[in-house]
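Some notes on the structure that comes next.
Missing here is one protein chain; the remaining ones are kept as they sit in the complex.
Now for chain A:
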Amino acid sequence: MARAVSTRRKVVFTILAWSVALLLFFPILYTVITSVKTEGEAISGFSLIPSFTFENYVEVQTQRDYWRPFTNSVVLSLLSTFVALVIAVPAAWAMAFSPTPRTKDILMWMLSTKMMPAVAVLVPIYLLFRDWGLLDTRTGLTFMLTMINLPIVVWMLYTYFREIPGEILEAARMDGATLWGEIAYVLTPMAIPGIASTMLLNIILAWNESFWTIRLTTTNSAPLTAFIASFSSPQGLFWAKLSAASTLAIAPILIMGWFSQKQLVRGLTFGAVK
C-alpha cells in the first residue's frame, strides 16, 4: 500500500516537474517556432505548426548587420567578466580567508545594491555617461556591466572560497609551503572550479543584460539585446522577424550553456575531502 502511494506520488511529481520545466521553456520554444512562420501566420493567433520558412532569418540579416552586435555581445560579456574577476577574486579571497567583524556587513551591503531598481539611477548614470563621452562606447558598457554584476561575482566566489577548509591550508603551512607555494599548489587548483562556474554564469548574465545595454547604446557598441529591441519599434511590429532576431541573439549563449553545463554543475558540487 505504502509502495503504491509512493509510486503515485512519484508520477505526480514527475508530471509536475515536467510541466514547470515546459512552462519555463515554452516562451523560448514559441519564439523559435514563430521565427520560422511567415509574418501572416505570426499575427494570426496561436499556432504551434509553422510553415518552416527561413525567410525571416535572411531578412533580419539583410535588413540589419547581425555580426556587429554579435561581436559587441561577445566582447562586452567576456571583457566585463574578466574585469569583474580581476577585482572580485582578491576581494572574495580576503573576505573568505581573513574575515573581519565587518565582512558580513560589507557583503550584505554589496548585495543590497542589487535590490535597488535600476531605473532609480538611470538618469544620473545616463548624464554621467553623456558628460564623460561614454555613451555608445564599449568601454562605458564594459564598465557598467562589470559594476552591476560585481556583487554577484564577489558573493559567488566568496561562497566557493569559504568551502575550502582552513585545515588544508594549515596542512600546507605545516608541510613547508610558502605563501606563494600555498597559493600556487593548493588554493588555486582548489578554487578553479568555483572561479570557472562563476565566470560562466557571469558571461551569461552579461550577455542577457538588456536594461543598460539598450539605454546606453545606439549603434556602435550595441550588443544583441539592442539588436532584438530594434526590431520591435520602427516599422511597427513584425513578430516573425523579431522572433528570428531573438533566436539569433540567444542561440550562442544557449549553445555555450549546453556545452558547459558539466562545468557549471561541477563548480557547484565541488566539495573538499572529508
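FYI, a contact is a pair of C-beta atoms (placed from the backbone, for glycine too) under 8 Å apart; a residue touches a chain by one contact, two chains touch by 3 or more; residues count from 1.
Here is the rule we use: contacts and distances are computed from a predicted model.
Here one chain is missing from view; checked against "Sugar ABC transporter ATP-binding protein", "4Fe-4S ferredoxin", "Sarcosine oxidase subunit delta" or "Sigma-70 family RNA polymerase sigma factor", UniProt names that protein "Sugar ABC transporter ATP-binding protein". The chain that is not drawn here is touched, among residues A:106, A:122 or A:168, by A:168. Considering the full assembly, A:181 is the residue among A:50, A:99, A:181 or A:257 that touches the omitted chain.
Residues touching the missing chain, restricted to chain A, are 165, 167-168, 170-178, 181, 185-186, 189-190, 272-274 (touch as defined at the top).
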